[in-house]
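Of the protein chains in this complex, all but one are displayed in their positions.
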Amino acid sequence: MSRLLVKNGEIITALDRYFSDIYIEDGVIKAIGNALDYKADRVIDARGHYVFPGAVDAHTHLELPFMGEVSTDDFESGTAAGIAGGTTSVIDFVVPAKQQSLIEALNNWKEKSKKAVSDYGYHMAITWYGDQVKKEMAQCVREEGVTSFKAFMAYKGAIMVDDGELMSILKTAKSLGALVSAHCENGEVVALLQDRLASEGKLEPKYHEKSRPSYVEGEATNRFTMLAKAVDVPVYVVHVTCREAVEAISRARAMGLSVYGETCPQYLLLDDSVYEKPDFLGAAYVMSPPIRPRGHADALWGALKAGQLQTVATDHCPFHLKGQKELGRGDFRKIPNGAAGIENRVGLIYTYGVTENRINLNQFVDILCTRPAKLFGMYPRKGAIMVGSDADIVIWDPNTEGVISAKTHHQRNDTSIFEGFKTKGAPTWVVVNGRVQYDQGKLDVQRGAGRFIKRNTPEM
Amino acid sequence: MSRLLVKNGEIITALDRYFSDIYIEDGVIKAIGNALDYKADRVIDARGHYVFPGAVDAHTHLELPFMGEVSTDDFESGTAAGIAGGTTSVIDFVVPAKQQSLIEALNNWKEKSKKAVSDYGYHMAITWYGDQVKKEMAQCVREEGVTSFKAFMAYKGAIMVDDGELMSILKTAKSLGALVSAHCENGEVVALLQDRLASEGKLEPKYHEKSRPSYVEGEATNRFTMLAKAVDVPVYVVHVTCREAVEAISRARAMGLSVYGETCPQYLLLDDSVYEKPDFLGAAYVMSPPIRPRGHADALWGALKAGQLQTVATDHCPFHLKGQKELGRGDFRKIPNGAAGIENRVGLIYTYGVTENRINLNQFVDILCTRPAKLFGMYPRKGAIMVGSDADIVIWDPNTEGVISAKTHHQRNDTSIFEGFKTKGAPTWVVVNGRVQYDQGKLDVQRGAGRFIKRNTPEM
Amino acid sequence: MSRLLVKNGEIITALDRYFSDIYIEDGVIKAIGNALDYKADRVIDARGHYVFPGAVDAHTHLELPFMGEVSTDDFESGTAAGIAGGTTSVIDFVVPAKQQSLIEALNNWKEKSKKAVSDYGYHMAITWYGDQVKKEMAQCVREEGVTSFKAFMAYKGAIMVDDGELMSILKTAKSLGALVSAHCENGEVVALLQDRLASEGKLEPKYHEKSRPSYVEGEATNRFTMLAKAVDVPVYVVHVTCREAVEAISRARAMGLSVYGETCPQYLLLDDSVYEKPDFLGAAYVMSPPIRPRGHADALWGALKAGQLQTVATDHCPFHLKGQKELGRGDFRKIPNGAAGIENRVGLIYTYGVTENRINLNQFVDILCTRPAKLFGMYPRKGAIMVGSDADIVIWDPNTEGVISAKTHHQRNDTSIFEGFKTKGAPTWVVVNGRVQYDQGKLDVQRGAGRFIKRNTPEM
Partner (left out) sequence: MSRLLVKNGEIITALDRYFSDIYIEDGVIKAIGNALDYKADRVIDARGHYVFPGAVDAHTHLELPFMGEVSTDDFESGTAAGIAGGTTSVIDFVVPAKQQSLIEALNNWKEKSKKAVSDYGYHMAITWYGDQVKKEMAQCVREEGVTSFKAFMAYKGAIMVDDGELMSILKTAKSLGALVSAHCENGEVVALLQDRLASEGKLEPKYHEKSRPSYVEGEATNRFTMLAKAVDVPVYVVHVTCREAVEAISRARAMGLSVYGETCPQYLLLDDSVYEKPDFLGAAYVMSPPIRPRGHADALWGALKAGQLQTVATDHCPFHLKGQKELGRGDFRKIPNGAAGIENRVGLIYTYGVTENRINLNQFVDILCTRPAKLFGMYPRKGAIMVGSDADIVIWDPNTEGVISAKTHHQRNDTSIFEGFKTKGAPTWVVVNGRVQYDQGKLDVQRGAGRFIKRNTPEM
């Protein structure tokens, strides 16, 4: 029996803040109270620290084969980097090929995730539709604990589904009580604009954003929410980047719809001038949707504070500049899309959100920990500091300062899109399943210790 | 040589109002001026009358085979009814079947329209896409004077095109300088809602609106304008009925796009309580998009006044209640969609628009006569009182009063959706191609006198 | 020492739901846990019940002299009626006359509230501004525990402040960390419209809404939020009734402002057809802002669900139809404005919000209990089920059914604006400060037992 006692910390939840001790036994929170005097193997004095639930990253792509390459962080390195930053569970996307069995793809992912060091769940991407898919969707929800699906409205000719297929997915999900998320960009328009830019010889990284401008995302987001209204099913918009998408979501929510939105640190903190960086460094920022022109980030922060967006995830999907991103020298369409962020998310949102008064501490915990856990059916096991919850706990020093750099991060990525960003606040200790796995600057993880999280249907 | 002199009228254009005489020779306006003393075969004293260009109805379906029936007004009766109401040209939709040659369908329409009594043009509906269609679209514009196309975003499984096809249509139109209009309703959603209502046994006419509610139109309108933005081509939204569509158009226009919108008298003047009429009379109002709940009409009037909608057409497509609409007793999905309006449009907009101060007289002429002529490339031959213009002229008594009724209208329709509507103002004389064809209450038309209007590309 | 044990209930908070027992000692929650086996004077078996924090009504006018009359419920009867419905604290408005000392008015209110049966706080209305007011505002916040102020943008010539005064109030509040709320209607416009209607002889109750239509509220709401932006201070909009105000609040929140909004059951559940009731019954619904036309309520529900409005209060301010409302027979401007609601709020929001799926159970508790407590600086003493919180607890039977009627309510009001409304769910027991004061249908309150709540500055 392992026993851990965290004393004197200020507990922050999505609703409350109060001083209390926490006693943990065998990976589960057993007691919360003042001056607890349980015996423990280890006692952490959290004085001067915030204590909040381990953050949930609901959007990762670990060891993902994509555009001819494989994302560099696998389930071991990715979840470890997460722990170093305060993230203690991830939900990764299983992406079946067209015509591939969902279950077959799921089994593939199960294999890959065996080496995870923190707990993990899966979303199932639905890249085609048919009777088999319908049946397997039910199996995912009812047997496998995979209770959320994702559709791609972009990537024409690859994993994009058309509106008819999307409607079928939404209907099936409704019958299962599952949540459907979508990558909202109009794939037809992206294809058109890519062709046009290519025909004009505009193939440097800086044209990536021009090939999928914000109205392309706004249109798809609007369409997705209206299809959801027709089917009467809750939906979740991943990686919202722009004012138009925020407005589409807000219009839908004003109609009383259960529409939820996620954004990511890169969209909150960067602008499209990054694509102008010399020496092909702009390629590091090539992801879809792209980084937007100045102004959009204000809309995203406003929406987070107002509650029109509910979560911040990472879309963690790193590729090296050397050897991978470089494949797109001469043609931005061939640059593997994606970047790293799992290690940086909590610190960035604390620094630029909380300390700059864009959101408060409760919102910070809600956005990073509690809401994703609720929306994806793993609350209060995850996302909560409650008796009975998994002992995934971040003990956060609000005053320490740092600078993000690829030289020092734990992510497997030769660049960082946040290189040079200053941070305020960082974990001193991170407890994962009752064990201190990040200890005053040192990672101490166990390959394969992470467990699969069988999720319930979402709580809206 | 035929010579006509119209004296002492107050000429109303889209821009001006002034007193002047008009002299006409062989169907063309030859002089405009005060106290003209040309010799003429006939002199009309227009004292106390407004004199404005013959109205253009840019949206008719004459003798259209649709849903197993054929619309009751043919090119003779339809254009004659138009003249009785002040409309002197129409643009009718050629609707090829899927896989049918556009030119073959066009020839079919040429045959049908030989009996027209006023001038007419065609829009070409594009119900499928391929190399042949692309080639024939060019032929339409360059050889046939058919310079506008229409796509259907509804009618899944029939004439609906998907987004990829729609993009192709837009691109081809752009290369030709042609205008594309669209029927904006999301066909996938309509199909879903129809199925759901049917499965619930909800098949009376009153469920027609429930099967295609306003957000369905709003979504498609938004999508259409964003595709147009991507392709960078002007577009025209037919029969706008609701606030959501007005807002989508307004958003697009605020971005600087060349997006134009049309509405119809039925959407301005009726509300969905009509579907509750007893004795299956609600079926008379079954058209797509449907008549909306109260409130939407205010948005349409506001948009007309503000210039966010530019035209009012009719979507004239009558079916008898007896023998035709009745086919849908027991299933609203089988009620032939459509209603009559070509005779009533000018009077209704004058009465409820001008005399109730919702729009001014110049706007009235712009909306009904000049804008459709400009947008569809037949200005200033049509839609203008200018030297050189076709002598299509309405001489309007602003003070006469009337009541609309199926008993007295010239339209071939056993019901009128405007039954009992009071009107103020009516034509005393209507001159068509220089000949008085409506003369103080009496139609005097000539079968086959109408000529095809070879149109130019649109003027924005 | 009084000891109470509530066993087996399902505790609902703004964030969580879980089964637990609650042990209470001397009016304070001492323990929350499973199978607690404290000795107690009384044990309630809450099986099958929801257990949530006593609701807070942040907007009441008890024993208020207004328009020549005095509202009929005093602090005793009003708070008692609240308890019967599940409301266990109120914040009442101290309304000084122009030029009156705030502290003098406060003392007056202290006198009146001595007879309260539940706890209460005060908002201070600021009806004029000057050095004395500025000084007394500081005294209110720093010494009196009155940490919120209210300004009236309506009631020209009476308690309305102009924009310069409003700016001064906002600036002083900012320096004190206090929250400012406003009654948002443009008083200049109301005065104009009242005069116009009067001059046209339109003085029946049904013209009340016409004298202050929704755009009047929308304008003032927009202005209030922009003044708040300039001063950089959080604000709270009381009794939001309409789409325009919701949109103004949403625009402000999208800019990242700390703008909060309250609505009331009457605006969520009634429409302006109530003003047409015969026998002057329409007068019962005369309040400001007025009940709106159909459609606005949908916007309010949507905003509550989306989090754009945060609270539901009552604006409880009853006047009898007989003898009071009747004074305005012949002139709606003389009808004392206001209605009762304190007893009905929780039940109505449960019935029409939760059971009709417009909001979920956590939102229900947040909107009625937790958010008002947080925004008005009395959380977690009020609005929470936490160890250390006041033992104000509602034990709610979700299945019982009822019908609202003036014949049976505890409010001192000869009419009910919710007469005949069906409800689902009601309190079986209501614990106030550790004592069961509503017990299976029977009120058991103690005159004067209510205590003043010295509030902290707001928590945003």
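Chains here go by letter, A, B and C, matching the order in which they are written, and residues are numbered from 1 within each.
As a convention for this text, a contact is a pair of C-beta atoms (placed from the backbone, for glycine too) under 8 Å apart; a residue touches a chain by one contact, two chains touch by 3 or more.
Not measured: the values here are computed from a predicted model.
J.: Which listed residue (B:Gln194, B:Ser250 or B:Thr311) would be found touching the missing chain in the intact complex?
T.: Going through B:Gln194, B:Ser250 or B:Thr311 one by one, B:Ser250 is the residue touching the chain not shown.
J.: Identify the residue among C:Asn222, C:Thr241 or C:Gln324 that touches the chain left out of the display.
T.: Touching the chain that is not displayed is residue C:Asn222.
J.: Which of these, B:Gly54, B:Gly78 or B:Pro380, touches the one chain of the complex that we don't see?
T.: Touching the chain that is not displayed is residue B:Pro380.
J.: Could I get the residues of chain C that touch the absent chain, sorted low to high?
T.: So the residues of chain C touching the missing chain come out as 156, 162-164, 167, 171, 186, 188-189, 192-193, 215-216, 218-219, 222-223, 226-227, 229-231, 255.
J.: Determine and list the chain B residues touching the chain excluded from the picture.
T.: Touch with the absent chain occurs at residues 13-16, 18, 33, 246, 250, 253-256, 298-299, 301-303, 305-308, 358, 360, 370, 380, 384, 386-387, 460.
As a convention for this text, only the chains that are shown with their structure count from here on.
J.: More than half overlap in residue numbers between the two sides of the chain A-chain B interface, or less? Answer same or different.
T.: Interface between chain A and chain B is built from largely the same residues.
J.: Hunt down the residues of chain B that sit against at least two other chains at once, touch-wise.
T.: There are none in chain B.
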